[in-house]
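With one protein chain withheld, the remaining protein chains of the complex are depicted in position.
== chain A ==
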């Protein structure tokens, strides 16, 4: 968040209406996302209470776990639904020709996209994945394999969600906050109902602020999960759970209680379900940023790789990353964040405006062009290095020598030669350092026109994945060679009654 967002927050609070924080949508949206709401049972770790999911806004599927006893059958149904969705993404593939040192290969034309209400649901699915992928597969029980596979996919998806710019598993509140600024605090923005009320108030509401206030009414507000609220626990769930336990203890039929529980949870989840689709429609209407397509292509590559891995090896990821794996993950996340930021700046004027207020960019008008400027290269041959001057009124926090990128000429590179403060503005002399071709084969396209308004951002560092030692060469001080199999800390404990 920048001072610009702080300013917009104040404007939004002042007027009562949310403001756009982006002119484009920066994440790919699937035509058929899998919407998924998850509720956990208060208390035991990762014990599901209910899941509502589906690709059709009018026909959600509701799965409810019994208050006590095994959840395997509910999880198996969930596994079937999720796996069916993921399998559908593997129906078609495309041929990718060999490039550089990568051989030709096939890639699926689609990849799964799961939309959940908030980051807490992502966290819940991660913990659930940690539990399920180590469950033992019992050949007598076909459900057990499906459940383990679900665990694998949940781990894959929640890992992807850690990478900025990935669109495999997206928390809706973060997705919306990336594109709008509201007049309430970030903590309040974590609540899907009030966030959406600010952004897309119902017609009768006078303002987003009024709508949010109304959406908060405890009588109608339903938290989007995964935790249930205390009032719901105490007033509704606890009595039903007691009734269930009593029926169980007395050997009576529990079906009625379960039906009642299902009705209760359906009513509890439905408002959020509708909000999710409302948010989806809203986001779909935003024009998609150019780089988002590239990132989705990459998403499909990663997904295809995962399918191959599952088919060929399929051992679950260890419970905790070993040193090398953890370092690789961290490097990927950092790279993902830097690449996403740079691509957003290239695509979106709003992102550039934000960088201008933080001093990571400046904008100005081209005042003079020296298109003939040459330098003497190391071999003595002249090199064509056109220069031009930009007049800016932004507060400049850069030094000569700074390398820059420009949204209008994505292949070109720039360097600051000189900074001359004048009365009302600052003159920045820039040299084109890349993308202009050679003196004998010049690419005149990179020359800006005098009078043009351009924004220059700090060029992202060229990225190279650092080299890591091979797995078996990890020093023991870092935890030693990784165990390929999961730890056995869960033996026989997974299905304990709670």
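Note that a residue touches a chain if its C-beta (ideal position, glycine included) is under 8 Å from a C-beta of that chain, and two chains touch if they have at least 3 such contacts; residues count from 1.
Convention: contacts and distances are computed from a predicted model.
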item	value
Chain left out of the displayed complex - its UniProt protein name, from "Tryptophan synthase beta chain", "ABC transporter, nucleotide binding/ATPase protein", "Putrescine transport system permease protein" or "Secreted protein"	"Secreted protein"
Sole residue of A:80, A:162 or A:188 that reaches the chain not shown, by the stated touch rule	A:188
Candidates A:234, A:252 or A:281 - the one touching the absent chain	A:234
Per the touch definition above, residue among A:179, A:222, A:295 or A:356 touching the missing chain	A:356
Missing-chain contacts mapped onto chain A	1-4, 6-11, 13-14, 41-47, 127, 130-131, 183-188, 216, 218, 228-231, 233-234, 237-238, 241, 319-320, 349-350, 352-353, 356-357, 363, 393-395, 453, 455, 487, 489-490, 493-494, 496, 498
